[in-house]
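Below is a slice of the complex: some chains, not all, each in place.
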Amino acid sequence: MRPSGRSLDEMRTISIETDITRHAEGSCMIRCGDTHVLCTASLEERVPPFLRNTGQGWVTAEYGMLPRATTTRMRREASSGKQTGRTQEIQRLIGRSLRAGIDRQAMGERQITVDCDVIQADGGTRCAAITGGWIALRLAVNKLMAAGDITMDPILDHVAAVSCGIYAGQPVLDLDYPEDSEAGTDGNFVMTGAGRMIEIQASAEGATFGQDQFAEMMALAEKGVSDLVAAQKAAVGG
Amino acid sequence: MRPSGRSLDEMRTISIETDITRHAEGSCMIRCGDTHVLCTASLEERVPPFLRNTGQGWVTAEYGMLPRATTTRMRREASSGKQTGRTQEIQRLIGRSLRAGIDRQAMGERQITVDCDVIQADGGTRCAAITGGWIALRLAVNKLMAAGDITMDPILDHVAAVSCGIYAGQPVLDLDYPEDSEAGTDGNFVMTGAGRMIEIQASAEGATFGQDQFAEMMALAEKGVSDLVAAQKAAVGG
Amino acid sequence: MRPSGRSLDEMRTISIETDITRHAEGSCMIRCGDTHVLCTASLEERVPPFLRNTGQGWVTAEYGMLPRATTTRMRREASSGKQTGRTQEIQRLIGRSLRAGIDRQAMGERQITVDCDVIQADGGTRCAAITGGWIALRLAVNKLMAAGDITMDPILDHVAAVSCGIYAGQPVLDLDYPEDSEAGTDGNFVMTGAGRMIEIQASAEGATFGQDQFAEMMALAEKGVSDLVAAQKAAVGG
């Protein structure tokens, strides 16, 4: 029934390739089916003004899409002179999600910027960005710990995200673009490795949804995040 | 226990004053405690390019805050030259929410722009904007129907929104600013008069949350939206 | 002869409602007929760079219009990414006018920002903004004096403004929108309570004007400002 032939609770193939650029303190290419996102973590020994002399660190994120990551070419945001509302919404979500999984006191007064750039899009780019962004963050923190700059691991748990939706009347896991563009409801679930919630965003895009349907999406999301966390562990240990 | 002395499931006082400006096709001032939002609906007999000649209409929203709606003055967005990510996120949410409650085919090829301007802020401005924005939209549609421009009512149901959060470890309804700024988790729930979900956004802002806590917030939200819909009915009939 | 039926030298009904928002140090809603402007004064204990360590304070103003303050909706300036030339011209005028009525040495090295936001427009918004802005400024200064932060009242006199124009060949006082859009000449007069001039702007918008006509407008303006100052006194004493 799904365009891809997947079963309702079946994730796309996940692959995480680490250390794919030589400059960044942490990096990976995450592939969730045909959605490919390049994530890098950049470390700076300074924090935003509002955190100076608090002893706390900061994690922030930026998100972008290459112009031809999509089926038809989209205008380059650098050329149009501003980031769309969608881009800003997504990068704020990534930042909030990653901050929820780190002890900012333990990381010390430094900033890690996670850049998530979509190389190829097929639905679920923000979820892939969160899941891959966590890998880049993990690797950058590992480097800080290996160098002895941090003694206690500030990372509290894995952070991963998956989308669920109501497609053709059925709750399905990990929507690809053909599903996403037809789905009546679309949700993104960000969770920890322990299954705690970090962020839930569910939105009716055609038909409203009931509490039952929402509960089914939540259950699917738990399964999906658990698969993603397993892939994260395979990629970076732990 | 709550700073305002309200019980955990107690809404702030809701008041909706309609037809408060003479130019707009529909308007109201909605007050949820000390949060005051002026909502206007502006009708235009044209639609965005992607809808031309489809017979479908469009509902969109814009959101703003007067610079001194807040405790300390914030920079005027018109002067800084761009809307913040927060503003864009909110106005996209209002637009999506209102569109979910209207039959765009039935409204015909015209556009209604709902402007929500926060005159005074004390938490929950986006929810007040959605609830009051629906009133402005309802009044503008009433005018179209009274004029005979539309024969079948395109409005499918009431749309209203309320925030819930985990404050001092307890799920509470309708957060005001002192609660909002301390809450570990903050959620916004947009629902129809019939209790169907339109949008759920819940976000951990300090501590992650479990499924139980989320279920409690959802139950509070149902109660709150039901109060809001009652206030809407009192204001515009129906 | 005037669309409103007013006599040539008759002002619209003036009302000034003070302390209408809870956050601002001073605020009012001023209504000149159907023109309604919300004015707030925000106090900051810092001054622009060019005044640092001079012991002098600063008063500045910003002006905005809600998108549907007008007959047809206007584009939101925050969304178009810049303030129009008209907006900038008006807010510079308001700032200059209010500064002319205050002793900046006596106010001390602090800044007061007066925000004037037009809720509903029917001509004469800049004049209402100046007259109402002075009220907000007066109230904020009162607060500083009550707190003992300033000992000598820095406010030198009332500041109020009114428009006059040549409508249908006749000098008239306090133009409303139907008159303003037809007037051959349009002038704004900012004066003190003692009748001294702060700013005169008169502009031919169709037909040039002679010195006699200008003198008649000036005389009307004196009468109008005197009514406005009386309303200011009624609102804040003095």
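A, B and C label the chains in the order they appear, each numbered from 1.
Everything that follows uses one rule, which is that contacts are C-beta pairs under 8 Å (C-beta built on N, C-alpha and C of every residue); 3 or more make two chains touch, one makes a residue touch a chain.
Being a predicted model, the structure only gives us computed values, none of them experimental.
Asks: In this structure file, how many copies does the full complex comprise, given 3 in place?
Replies: Altogether, the complex is made of 6 copies.
The criterion applied here is as follows: only the chains that are shown with their structure count from here on.
Asks: When chain A meets its copy chain B, do both sides use mostly the same residue numbers (more than half shared) or mostly different ones?
Replies: Counting which numbers both chains contribute, over half are shared, so the two copies meet through the same residues.
Asks: Whose Cα centre is nearest the centre of all Cα atoms in view?
Replies: Taking the mean of all protein C-alpha atoms as reference, the closest chain is B.
Asks: What's the rotation angle, in degrees and to the nearest 5, for a C-alpha fit of chain A onto chain C?
Replies: The two chains, chain A and chain C, differ by a rotation of 120 degrees.
Asks: Taking each chain's centre as the mean position of its Cα atoms, how many Å separate chain A from chain C?
Replies: Each chain's C-alpha centroid was found; their separation is 51 Å.
Asks: Residues touching two or more other chains, restricted to chain C: which are they?
Replies: As it turns out, chain C has residues touching two or more other chains at 81.
Asks: Going by the contact rule set out above, which residues of chain B touch chain C in the complex?
Replies: Listed in rising order, the residues of chain B that touch chain C are 21-24, 27, 34, 38, 40, 42, 44, 62, 64, 66-73, 76-79, 81-83, 87, 113, 115, 117, 119-120.
Asks: For chain A, which residues are in contact with chain B within the complex?
Replies: Going by the criterion above, the answer is residues 82, 85-86, 88-89, 91-92, 96, 100, 187, 192, 196-205, 208-211, 214, 218.
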